[in-house]
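A single protein chain has been omitted from the complex, and every remaining protein chain is retained in its original position.
Order of writing sets the labels: A and B. Residues in every chain begin at 1.
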Amino acid sequence: MTDTPVLSVRDLVVDFPLRRGNFRALDGVSFDIAAGEVLGVVGESGAGKSMTGAAVIGLLEPPGRITAGEVHLSGTRIDTLPPAQMQALRGKRIGMVMQDPLTSLNPLFTIGDQLVETIRQHMDLSEDQALERAISLLEEAGIPDARGRIHAYPHQFSGGMRQRVVIALAIAADPELVIADEPTSALDVSVQAQVIKVLKDLCQRRGTAVMLITHDMGVIAQIADRIMVMNAGRVVETGPVAQVIRHPREDYTIKLISSIPTIARTGEPPPPPAQDSAPAFVQVQGLVKDFDAGGGWLARVLGRAVPPFRAVNDVSFRIARGETYGLVGESGSGKSTCARMIAGLIEPTAGRVVVNGMDVWQVSAAERARRRAVQMIFQDPYASLNPRWRVGNIIAEPIRVLGLAKGSEIEDRVADLLRKVRLDPIVMRKFPHEFSGGQRQRIAIARALSSQPEFIVCDEPTSALDVSVQAQVLDLMSELQGEFGLTYLLISHNLAVIRQMANDVGVLHRGVLVESGPVDAIFDHPQADYTRMLLDAVPDLADIE
Amino acid sequence: MTDPTTSPTSAPRGFWQRLFDSDIWFSWSRSPVTIVASLVALALILAAVLAPWIAPHTPFDPATVELMDGFTPPGQQALSGTTYLLGSDDQGRDMLSTIMYGSRVSLFVGFAATLFAMTLGIALGLTAGYRGGFADTIIMRIADVQLSFPAILIALLIFGVAQGLIPASQQEQTAVWVLILAIGLSNWAQFARTVRGTTMVERQKDYVSAARLLGRNPLAIVTRHVLPNVLGPVLVIATISLALAIIEEATLSYLGVGVPPTQPSLGTLIRIGQRFLFSGEWWILAFPAVTLILLALSVNLLGDWLRDALNPRLRK
Partner (left out) sequence: MLIFIVRRLLQSVIVMLVVALIAFLIFRYVGDPIVSMAGVDTRLEDQELMRERLGLNDPFYIQFWNFLTNALHGDFGISYRLQQPAMRLILDRLPATIELAVVSATLALVLGVLMGIFTALRARSFLSGVIMTLSLVGVSLPTFLIGIGLIYIFAVELQWLPSNGRGTTVQLGWWRTGFLTESGLRSLILPAITLSLFQMTLIMRLVRAEMLEVLRSDYIRFARARGLPDRVINFRHALKNTLVPVITITGLQLGSVIAFAIVTETVFQWPGVGSLFINSVQAVDVPVMATYLMMVGLVFVTINLVVDILYYLVDPRLRVQGKGR
């Protein structure tokens, strides 16, 4: 080992010459990565972390280009190399892992084809030798029965398995550096931990330097040696992981780290639930939802029908007035289907939902009252507001449709709601695309509040937001709950968010509620195996010594 | 995530709206081809609309047509002493006036057929996309089958059937309307397919869920929420479809199954002009042909530009 770092970036500047002037995406970025070291690069969206990775490997999207600074790979300058030489270097000396395993493999070629083609591009091996190497790489990446599955197509693998294939492809030619851009963001928590481990093991064994780009501080804590915090195209702070997380120096880092929710109990525990004595405000009983798995009538005639898929299986729980029930689960666990059945959007196959004595799925005279009382906040603030409507009309729609107010009173109410969610009432003349993600989610909350509901179903309300914005939105939700005595059903895949917000929690796994009870009891003493596995898998800042 | 163009979201108020308004303007003002196309299209449309007031002659009034002026080449003085800018045809009609009146018919049929196709296509597309299930299967199956047959064949069939159903004495008055019906019915599927696609995307979005949560009925959701969001792509298709309809009308009239000879469109004029192609009276064919090409090309160029100009917003 020499003292020369594998990757050395000095004063890197990337510019995007746009129509209305130049946009500086990276502004004087400098850092080093030594052999065998993992550098975690964190930042919120737009911080320039992916841009840094793309600039290093020479894959900036036009019109972006490096306008100043130097990139050295093991002592040789590479940012000035002609395209042909840069291309020879990609894959061979710098490998890359991209975010979405479902789209980064070519669906029309077998994984063996793609591996062999990459190996033979960079190494002087025969077809058979390359195939052998491909199989051993897949085995190393933890693909069971690699020899048998080498001629399978990408769609025959699950997301986690595909990301292992992608990692095998990235290290196929033993590169000195691997750039991993959000390698686990598209995966579930339980799979995420395994994939991170594979990446770390493979690189450690080879002494490969890793540049790990992620927005998830927990992942960094789990795998990285050093951490680099970026914001608005600049490096804010660099240092060993424990030091930066425990003792951040810069204001931005301090704020960022304090806004990350942790799975450990912070602050005072929620008051003891009055569950058994008080009548339940929301009662969910034996909720079931089957989806027709298809095949169509012809398959049925030919006797190849697929039995219906049971997305939600006999889910029951209750929420007391003014409390928050957290429902956690991974993708495909049926939590969103649950949310929609409870709010009244998808009709259940079986079961009952009763809110304040009103059955959600029973047509009755109280229909209007029930619609007023139950509202919903959705995950994607970009899709939950009609882009062609002015904000004022969006918030006023429930008031108008349910006939809660008339004339100028409507506008007064809208102004009032906007103030409640900390927005200037003047914005009611604007359209949704003029707002940031966090602001839009506030508008969505204002709309949910406009019918003066008592119960709000929140389906992943913050998972599309950056952590600092997430913290603000969660704070707002808590304040409003106190002010209006709201009852929340909070759906999330993020255990830390649930712990901080909920009184009670239910854990959903493949449509079945495996555990339900007071949040501290379940987080501190999980009973179900699945809950225990989930809690173990979550990377958390509190784990840092 | 780190797309540079999305980062200035926190810009001052009104900025995005102004940017959008100016974006269309900007891309228009920076594309000389588009500016020329707009001007050409505008000039042709004005000339057609204002024909009764600005045309130098009234070509279909026998009283004003000098038969002995037939075959006068462009710009030359005819026997009657009149000079015809674009020459005259076999019956001594002024080509310029004939073309202006002909464009009038072509444009009327084009616009009416497109409007008809658009209305039908939007209604069926919204129904198929929002309702899904059986209605969707039926509507889209019909659209698929129809789309796989060229519009011209469908129009010919509809025209042929109508000819058989309408008594011969009324065929002349109804011809234009039959033509509009035939062209309109042969072009609705394109609208329906696009509207259905966009509707299926939009109805999955949670602003529709939010409206459903309030118990709004499907008709209100479709018209108030979904419709405004599908109009962008519809506008692009409408422009391209207008060019197609104009060409289709010309083709049908050229084939002799379009508008009656008493009310000639550009296609009819070309059909007539072709007879004189071999005998040297080129202007009788060339000027209607050039007008038709300019019309179709300028509208197509506008459609092409509009698609690109609206695209970044649609992509989002």
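Everything below uses one rule, namely that a contact is a pair of C-beta atoms (placed from the backbone, for glycine too) under 8 Å apart; a residue touches a chain by one contact, two chains touch by 3 or more.
Nothing here was measured: the structure is a model prediction, and the numbers come from that model.
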From the touch rule at the top of the page, work out which displayed chains the omitted chain touches. A, B
Decide which residue listed in B:P56, B:G75, B:P150 or B:P261 touches the omitted chain of the complex. B:P150
Write down which of B:T72, B:S103, B:Q263 or B:N300 is the residue touching the left-out chain. B:N300
Given B:Y84, B:F116, B:W188 or B:Y254, the correct residue touching the omitted chain is B:Y254
Looking at B:A123, B:M200 or B:A289, which makes contact with the chain not pictured? B:A289
Among A:T80, A:S136 or A:S158, the residue in touch with the chain that has been omitted: A:S158
So which bits of chain B touch the chain we can't see? 145, 147-150, 152-153, 156-157, 159-161, 163-165, 243, 247, 250-251, 254-257, 267, 270, 274, 277-278, 285, 289, 292-293, 296-297, 299-301, 304
Just the residue numbers, please: which parts of chain A touch the chain that's not shown? 57, 59, 87-92, 95-96, 98, 100, 103-110, 117-118, 121-122, 152-153, 155-158, 161, 166, 169-170, 172-173, 296, 298-299, 302, 304
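Just so it is clear, only the chains that are shown with their structure count from here on.
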Please compute the C-alpha centroid of chain A, do the same for chain B, then give the distance between them in whole Å. 47
Touching residues of chain A toward chain B in the complex: what are they? 16, 18-19, 23, 25, 45-51, 64, 182, 215, 340, 343-345, 367-368, 371, 374-376, 378-380, 382-389, 394, 397-398, 401-402, 426-427, 430-431, 433-437, 447, 451
Of chain B, residues touching chain A in the complex: 1-2, 4-7, 9-11, 13-17, 20, 26, 205-207, 209-216, 225, 228-229, 316
